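The complex is shown incomplete by one protein chain, all other protein chains being positioned as in the whole.
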Amino acid sequence: MRRAIALLALLFTLPALAVEPSEVLADPALEARARTIGQALRCVVCQNQSIDDSAAEVAHDMRRAVRERLTAGDSNDQVFAFMVARYGDYVLLKPPFKTGTLVLWLGAPLLLLLAGSALLLAARRRQRAGLAAPQPLSDEERRRLDELLATARCHPERSEGPLRQSERSLGLRPRDDS
Amino acid sequence: MIPELGHFSLILALAVALVQGTLPLLGASRGDARLMALGRTAALTQAFLVILAFGALTQAYVTSDFSVANVVANSHSAKPLIYKISGVWGNHEGSMLLWALILSLFGAAVAIFGANLPDTLRSRVLAIQALIGVGFLAFLLFTSNPFERLSPAPPDGNGLNPLLQDPGLAFHPPLLYLGYVGFSVTYAFAIAALLEGRVDAAWARWVRPWTLAAWCFLTLGIALGSWWAYYILGWGGFWFWDPVENASLMPWLAGTALLHSAIVVEKRDSLKSWTVLLAILAFSLSLLGTFLVRSGVLTSVHAFAQDPARGMFILAFLLAVTGGGLALYAWRAPKLMPGGLFQPISREGALILNNLLLCTLAATVLLGTLYPLFLDLLTGNKVSVGPPFFNATFVPICAPLFAALCVGPFLGWKRAELWPALMQLRVAFIVSVIAAIVASYAVDGRATLAAIAFGFGVWLIVGSLVEFAGRLRLGRAPFADSLRRLKATPRASLGMTIAHTALGFVVLGAVATSAWHLELMHTMKPGETVTFAGYQVTLQKVEEVKGANYIAERATLAVAYDGRPYTTMQPERRLFLVQRRQVAETAIHTNLLRDFYVTLGEGDANGGWVIRLYLNPLAPWIWLGAACCALGGFVSLSDRRLRIGAPSRRPVAQPAE
Partner (left out) sequence: MQRRLLFLLPLLTLALMAGFFAWSLLVGRDPAAIGSVLVGRPAPRLDLPALRAGDPPLTDALLKSGKPVLVNFFASWCAPCLAEHPLFTRLGEREGAVIIGIAWKNKRDEAEAWLKRLGDPFKSAGLDLDGKTGLDWGLSGVPETYAIDGNGIVRMHFRGPITERDLNESILPFLKGAE
C-alpha cells in the first residue's frame, strides 16, 4: 500500500516548493542565486508556476541546468540567456524590455502621466480664468456686509455678540447654500 | 422529480426576469406607478424561484442523487457533508447558479431596503438588475444546465477536486460572488442615474451602502483565497499574480476607487462622471474575471474546465453589459451638471489622485494579465508575465498611494494648504523612518526596499491613528471631552480609520513574510533533530492514517524551545483515492506574530523524509489586517445616516434678498 501511494504520489503530486534537498548547492551564495533565478523562470509544462514551485520533470531538469551553469561560472544574465535560447522569451517570468513589450511596461505609467497632466492642465486653465478664486467685493457690497455683520447674531436663540472682527475681514461674498 | 422542479423554477425565473427587466423601465420613463411597482414584486418572485432552484441542486448533492450529471461529475457518496454542500458551487454550472442566486437576492434586497429611493430610480435599478439576471439565467439554461440527468445513473460520482475539500476554499466562492454581484447593484444604480440624466449627492448617499457591502465581501473573499493558497500550497507564498487572482483584484481596485469617489459626489457634488464610470467599470471587471476564468483564453492553475462556446456567450454578455453601459456613459455623461469647483490641493484633489493611482494599478494588472494574449495574436511571439513583472510595476505605484492616503484626511474641501497638513503628520513620518531603519538593521544591516516598504506600513498605521486622535482632540482637551467626541464620531469616520490602519498591518505582514522569512529544508529520519530559528525540531514518526475519503502519510514533529517542549506539528500528505490526487496538508503553528510552518515532502528509499520548515514573521497580520479592513467597511455600513434620514431631493434654497 505504501509503495502504491509512493508511486501514485510521484505521478500526481501537487505543486509546492519543489526544490529537493539533493539539488541544493553546497555554496550558499550560489544556491541563493539559483533560487532567485529559479523564481524568475517559468515551468513550461505547468500553468503559471516557476520552476522552483513545480514538481514536473522538466522543471527538475531546468533547476539542475541552472545550478550547473552557475557552478560553471555563468552570470545570472548568462543563465537566463541559456534558457531563452532553448525555450524562448516565454520562459522568463519577467518579460524582457524590448519593442514588443513597450506597451506592457510603459502603458500604465504613461496613462497615469497623461491623465494626471490633463487634469492639472484643466485645473490650471480654470484657475487662470479666475473661477476658482472668489471675486473681491465692490465698495457697495463691502458696506452692506459691514452693516449686516454689525447687527447679525451668531445664534438668534442665544444672545451672543456680533460676529468676530476676523470673520468680517475675510471679505467673502455672502453665499446662499448651507 | 426535485431536479426537474429546480429546472422549471429556473425557466420561470428567466421569464420573471424578462418582465422585471422591461416593464419597470417603461414605467419609469412614463411615470406609470403600477408598472414601476411591478419591479418590486418581480424581484421578490425571482429571488424566490432561484432559491428554489438552488435548493433543488443542493438537495441533489446532499442526497448524492447520481442521476443528475452535475452531481456525478463533482461529488461522491463518501464525501463529508460540508463538502457535499460546498461542492454545489465547486464546479462551473453550480457556481453560475450561485451567481444567479446572489444576483436575485441582491435584487430582492434593493426591493425591500430601497423604500427610501424615489420610485423611478428604484424601478430602473431593479430593471437593470433583472436584465443582468436574464443574461445569467439564459447562460445557465442554454449552455450550463446544472439539472441535466444521466440515464442510467452511475453507482457513484467522480468526487470533488481534493483541493476544494477544504473549509477555506469552500467559502471563498460565495464571498467573492457576493462582492462581484454587489457591484452589479452599483452598476445598476449608475445606469439608472445615466438614464435619468441626474447624478447628485442623494444618489451617492443611496449607492454608498451597496458599494460598501460589495467591497467588504470582495475583500473577505480575496483574503480567504489568499490565506487558502498560503496554507495549502506549501511554501508560504500568498499571492502569485495568477490570472484568476488578478481577475478578482481588478474589481477590488475599481471598487475601492468607487467607494472613495462616491464620497466626493456626496459631499461636494463633484467627480460625478468619474464615479459613474467607476461603477460601470467595477462590475465590468467582475464580468471580465468570469470570462477569463471560464473561456479558456488564459491558462491558470485556478481555471474551470475550458469551453470556447461558453466563452463566446460570456463575451457577448460582457459586451452587452459593459458596452451598453459605456455607450450610455459616452452619450449621457457629458450632459451631467458639473458640480463644485476645487483647487488641485484639496480633499477633492487628493481623492482624484486616489482615483488615478488605483485606476493605474488596475490598468497595470489588466495589461499584465492580457498582454501575452494580445502579443501572441498579433505577432505570434509568446511572453510570460509573472510575479517579477508585477513586483516591478505594481508595487512602486503603491508608494505614492500610501503616502497620500494619510495626508488626504487632513486636507479641507475645496481648497487646502499642503504644508500644514504635512506638519500634522510629522510624528507619523518620523516614527515611520525610525521603523524602517530599525527593520533594516534588525534583519541584515542594509537599507533594502523591504525596509522602506515596512516604513510605509508603519506610516499608514500611525498616520491614520494620528488623524483619529486629532479628531478626538486627544491630549489637547480633557479626556472626558475626547470620549464625548468619540461617541459623536460618525461610524463612517470610525470605519475609515479602522480600514486604513488595518491596511497598514496588511502591508507590514506582506513585507515581513515575503522579504524576511526563514526556511530550512532537510531530509530527516525518524529520531533526527534539526535546529531552526532557535527551535529544536525532532521528527518522531511518520505513519499512515485513514481519512473519510483519503489515505494520508502523517509526520509527527516535536518542537522544543530552549530544551523545553513547545508544540507538536503534524503535517500530512493526503492521497484522495477517487481522484488519485495528492494534497499536502501543512502544519502551521501561529502565535499571531509569526507562523511556524512545516510541510512533509517525499520519502526516500532509506526511510528519510524531506521536511521543509519555514518561519514567516507577521504572516497572520496579512489576513487579520484584511479582515479588519472589511470590518472597517462593515462599521461604516452600520452608520445610521445610511439607514435613516437618507436625504430626499430638496429644491435649491432661495438666495437671500
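We just call them A and B in the order they show up, numbering each chain from 1.
Quick note on the criterion: contacts are C-beta pairs under 8 Å (C-beta built on N, C-alpha and C of every residue); 3 or more make two chains touch, one makes a residue touch a chain.
Please read these numbers as outputs of a predicted model, since none were measured by experiment.
Chemist: Sort by label and list the shown chains the missing chain touches.
Modeler: Touched by the chain not displayed, across the whole complex: A, B.
Chemist: Which residue among B:Ile112, B:Ala327 or B:Ala442 touches the omitted chain?
Modeler: B:Ala327
Chemist: Check the options A:Val58, A:Leu110 or A:Leu145 and report the residue that touches the missing chain.
Modeler: Of these options, the touching residue for the absent chain is A:Val58.
Chemist: For the chain not shown, which residue from B:Ile112, B:Met337, B:Leu373 or B:Leu592 touches it across the whole complex?
Modeler: Answering carefully, the residue with contact to the hidden chain is B:Leu373.
Chemist: Identify the residues of chain B touching the omitted chain, counting contacts across the whole complex.
Modeler: 273, 277, 280-281, 284, 291, 295-299, 308, 311-312, 315, 318-319, 322-323, 326-327, 329-330, 333-334, 370, 372-374, 376-377, 380, 382
Chemist: If the hidden chain were put back, which residues of chain A would touch it?
Modeler: Listed in rising order, the touching residues are 44-45, 47, 56-58, 61-62, 65, 84-88, 90.
Simple rule for what comes next: only the chains that are shown with their structure count from here on.
Chemist: Can you give the whole-Å distance between the Cα centres of chain A and chain B?
Modeler: 18
Chemist: Tell me, which parts of chain A touch chain B in their complex?
Modeler: Touching chain B from chain A are residues 1-2, 5-6, 8-10, 12-17, 19-21, 24, 39-40, 42, 46-50, 53, 88-96, 100-101, 103-105, 107-109, 111-112, 115-116, 119-120, 123, 126-127, 131-132, 174, 176-178.
Chemist: Could you please specify the touching residues of chain B with respect to chain A in the complex?
Modeler: Residues of chain B touching chain A: 163, 233-235, 237, 240, 242-243, 299-301, 303, 341-344, 352, 356-357, 359-361, 363-364, 367-368, 371, 375, 379, 381-389, 392-393, 397, 415, 521-523, 544, 551, 553, 573, 575, 580-584, 599, 601-603, 610, 612, 653-656.
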